[in-house]
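For this depiction, one protein chain was excluded, whereas all remaining protein chains were kept in their positions.
When the chains are written out, they are named A, B and C in that same order, and each has its own residue count from 1.
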Amino acid sequence: MYSFKNDYSEGAHPRILKALMKTNFEQEAGYGEDRYSQQAVELLKNRLGRNDVDIHLLSGGTQTNLTAISSFLKPHEAAIAAETGHIFTHETGAIEATGHKVVAMKTADGKLTPAHIQQILDGHPDEHMVKPKLVYISESTEIGSVYHKRELEELSVFCKEHDLLLYMDGARLGSALCADGSDLRLEEIPDLVDAFYIGGTKNGALLGEALVICNDVLKADFRYLMKQRGALLAKGRLIGIQFVELFRDNLFFELAMQANQKAALLREGISEAGFEFLTDSPTNQIFPIFPNALIAELEKKYAFLVWEKVDGGHSAIRLVTSWAAKEDMVRAFIADVKTNRVPGKA
Amino acid sequence: MYSFKNDYSEGAHPRILKALMKTNFEQEAGYGEDRYSQQAVELLKNRLGRNDVDIHLLSGGTQTNLTAISSFLKPHEAAIAAETGHIFTHETGAIEATGHKVVAMKTADGKLTPAHIQQILDGHPDEHMVKPKLVYISESTEIGSVYHKRELEELSVFCKEHDLLLYMDGARLGSALCADGSDLRLEEIPDLVDAFYIGGTKNGALLGEALVICNDVLKADFRYLMKQRGALLAKGRLIGIQFVELFRDNLFFELAMQANQKAALLREGISEAGFEFLTDSPTNQIFPIFPNALIAELEKKYAFLVWEKVDGGHSAIRLVTSWAAKEDMVRAFIADVKTNRVPGKA
Amino acid sequence: MYSFKNDYSEGAHPRILKALMKTNFEQEAGYGEDRYSQQAVELLKNRLGRNDVDIHLLSGGTQTNLTAISSFLKPHEAAIAAETGHIFTHETGAIEATGHKVVAMKTADGKLTPAHIQQILDGHPDEHMVKPKLVYISESTEIGSVYHKRELEELSVFCKEHDLLLYMDGARLGSALCADGSDLRLEEIPDLVDAFYIGGTKNGALLGEALVICNDVLKADFRYLMKQRGALLAKGRLIGIQFVELFRDNLFFELAMQANQKAALLREGISEAGFEFLTDSPTNQIFPIFPNALIAELEKKYAFLVWEKVDGGHSAIRLVTSWAAKEDMVRAFIADVKTNRVPGKA
Partner (left out) sequence: MYSFKNDYSEGAHPRILKALMKTNFEQEAGYGEDRYSQQAVELLKNRLGRNDVDIHLLSGGTQTNLTAISSFLKPHEAAIAAETGHIFTHETGAIEATGHKVVAMKTADGKLTPAHIQQILDGHPDEHMVKPKLVYISESTEIGSVYHKRELEELSVFCKEHDLLLYMDGARLGSALCADGSDLRLEEIPDLVDAFYIGGTKNGALLGEALVICNDVLKADFRYLMKQRGALLAKGRLIGIQFVELFRDNLFFELAMQANQKAALLREGISEAGFEFLTDSPTNQIFPIFPNALIAELEKKYAFLVWEKVDGGHSAIRLVTSWAAKEDMVRAFIADVKTNRVPGKA
């Protein structure tokens, strides 16, 4: 059974394991104060062209989101998210567990616009409601779409005008930046958002996300928050070494590109076979709509998520590719789609 | 500069890295539902001789403590700890951040007794105070001492009689179990406590603690709590593989023994040189009392923590050894102690 | 300017003030352990015909909701509410501030049905999402509607079958019970819900809500929670005396009936004048739809809330009556509606 279920089915890129091997017996300081974590931070700052940001290395997406958001907000302040936003749907109330409401808005494509946010602000006029303060977006989104540079700029301007913080969940930022048609570059992000994170777990690392705090007001004492939330690893070197490996050259981007290419192959093959998609995704998650009988057939050989029912006879499935996805399995999947489709009916 | 600062200065035991290498391209389920995590749980259950416990793999000690304790307690219930207890002093209020007070008690040796707990219960008679509900102990303690089996049995009986939960922080459980004079065996612990964890990070792993929930009442829905607190790794295999390696034979115990042996060497050498210790520790943390001048001399070549002032001219330092501590550096340290002591004066 | 803005514009029913006067110099125990609070609890138990419930007196609705719900839920458990539910919209994230998500569902009339709840359960299958555990309903609802007995019975059965708690916010329970067409009696509620509160503040008291905990599992240690959330008044007698006065005879119901009668008068007059209503409310909150010009006219003499825009030219307003609402002002309002409507156009 080959899995397209997610982009964390395999371990790490081999270079990362090699680096762990090589450095294993060096004595390093604990809790992220080791030389590798420091080097990773330096490499990231250089890549961003910004020496004035603060960068912290955490273990996973939920941990990063809850630690950052609970650090940035006062008790009565809320986060705004798309209804598909990861913090709203898939983090077991992690943000609420730190005391903050997440106010969600239905969107067509997983992306928030100034109009969405304005509507939420209008509905929260006084102290009898929470005060929306932080706008949470994901790049790429949970349904594969990407914010283009201009959309981000508009959000950024709107947030500044309305004294809102803009926070970007970059669990799949690599895939977004390397997506076909994406016009956003990594080094442009710090000017647009107050904080964001660069996801390692889903792009080559065993675990690890690099949180970048751009807004000076949010920087103070962040390591206290990390420790308090259980996010400071004794052997912080583990994440440091991985980010050094991902960013000492272009490995991070190459891996994202590989993931996207496999997804593109799938997309083209499925499209060629005559099927539509639930969303227009240029990233490493795609959502083809298949007849249920075809899905049943595919499930015999492949693991994937059935995302949602489209109508009585069709459903959308989610296919995710990582850098480690095998091209031959991608081609086999397409062949099986073509073989099993009912002629004349998609 | 050689470091005796802690037992997490190096990476992992080489066998662990090898196992990560070997399994790297296998596709596994996410979030701890992979085959290695399941195998680790089975190995641990076998080792404990208990099939009825629940076992969960988490990343670090603070994370494990806060996730478990906040899962076990209702909002008005508090934890009891020694004043030296890790949750009271060194976790940045992680337990309080989940809403629970930690009530602390001064102890001579870092160990709680029924008498200590009774005193706290006496001081909390009604709803105007928190309700003490969980007794937090560390094995070994933060100052190197160990609970002997009889002491644990007394605590266990007392807690059951008073409807208290007994929770054991086992960040250094390996060292405690393998300590000279320790009469406690791993498989005896589930009968004595409601929950405890077996520390991997400080005993051979890159990261990882295995939480064992023994009390049925505490088991329900624990994975929800893990997800909510950011403790469910996407690539949960990372911890699973490590615990398989530590427990598929006796590696876990062998590493603990190696750590203790280095500490014992240090203890004997320092003792021979005529110095006393702050606490009587048979584990991998020892606290010799040195003249400040000697400390200054040692600091030129070794990294360690100055633990506390003893009098105007003397302080206690903390020396920690891990399985990876080098014997020649241990001997060099002892030699330096002997060379630099002022003759006739300790 | 006469106000129909809410049902807490005036003080207390005069009998309550008289009772405060009369008992003023008696020495009573603090924190709700006084004789009047105990007598109030007894009177309420008698009225409910249930000696096995626990009853606690708190100050206000938000305080009661947050104290109860945070006591009843574990950290990963969530409340389900209608999108109009008070805890979802008008309590500044009070429930989230105690760590719990409120999952909301769009409804036509402010009332939840088993179908709504089933839909939410279907969307929360595993530990990556919160676990819905408590169903929050308001009787009467925030838009004036009432649950009929049969609807409550269906909810109750559904909740028991799905291991969900059913909690009723009774801020305006008096008005609901005394509504035209309501077939629910106070003494039937404890069989149907796990906990509910009987609102005093909006029905004759200066402040005070009586929380009734029916489910044995939820009873333990509730006074600890009250103290911890700041809900235990030093002079608890203040609420006790008021509930004694409201329930030593039928005052509570008489006041609710008076409030409803004034609302009925308004409803009939407005209906007669040819206007429709946003919701079909038999309680003390009504929502007539008026042309904006008429609203502007009425705002010169009356205070009320403009609830929502209906179309370009019309809006719904909220009119609330309490026991203290003056009948002559009600009639004046109707007359002004009739005078100012544009002939031939509603």
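Here are some notes:
The rule is short, and it goes like this: contacts are C-beta pairs under 8 Å (C-beta built on N, C-alpha and C of every residue); 3 or more make two chains touch, one makes a residue touch a chain.
This structure is a prediction, so every number in the text was calculated from the model and none was measured.
Residue-wise, the contact with the chain that is not shown comes from B:His100, picked out of B:His100, B:His116 or B:Arg341. The missing chain, though absent from the display, is touched by one residue of A:Asp122, A:Glu161 or A:Asp221; that residue is A:Asp221. Of the candidate positions C:Thr89, C:Ser145, C:Ser175 or C:Thr201, contact with the hidden chain is made by C:Thr201.
Of the listed residues C:Lys235, C:Lys309 or C:Lys338, the one in contact with the hidden chain in the full complex is C:Lys235. Taking the complete complex into account, residues 2-3, 5-6, 8-12, 14, 17, 20-21, 23-30, 59-67, 91-94, 97, 201-202, 206-207, 224, 227-235, 237-238, 324 of chain C touch the chain not shown. Interface with the hidden chain, as seen from chain B, comprises residues 75-76, 78, 89-93, 96-102, 127-130. Residues 31, 70-71, 74-76, 98-99, 127-128, 130-131, 221, 223-228, 232 of chain A touch the missing chain (whole complex, contact as defined above).
Note that only the chains that are shown with their structure count from here on.
Overlaying chain A onto chain C using CA atoms gives a rotation of 180 degrees, to the nearest 5. Centres computed as Cα averages put chain A at a distance of 34 Å from chain B. With touch defined as above, residues shared between interfaces to two or more other chains in chain C number as follows: 75-76, 98-99, 127-128, 130.
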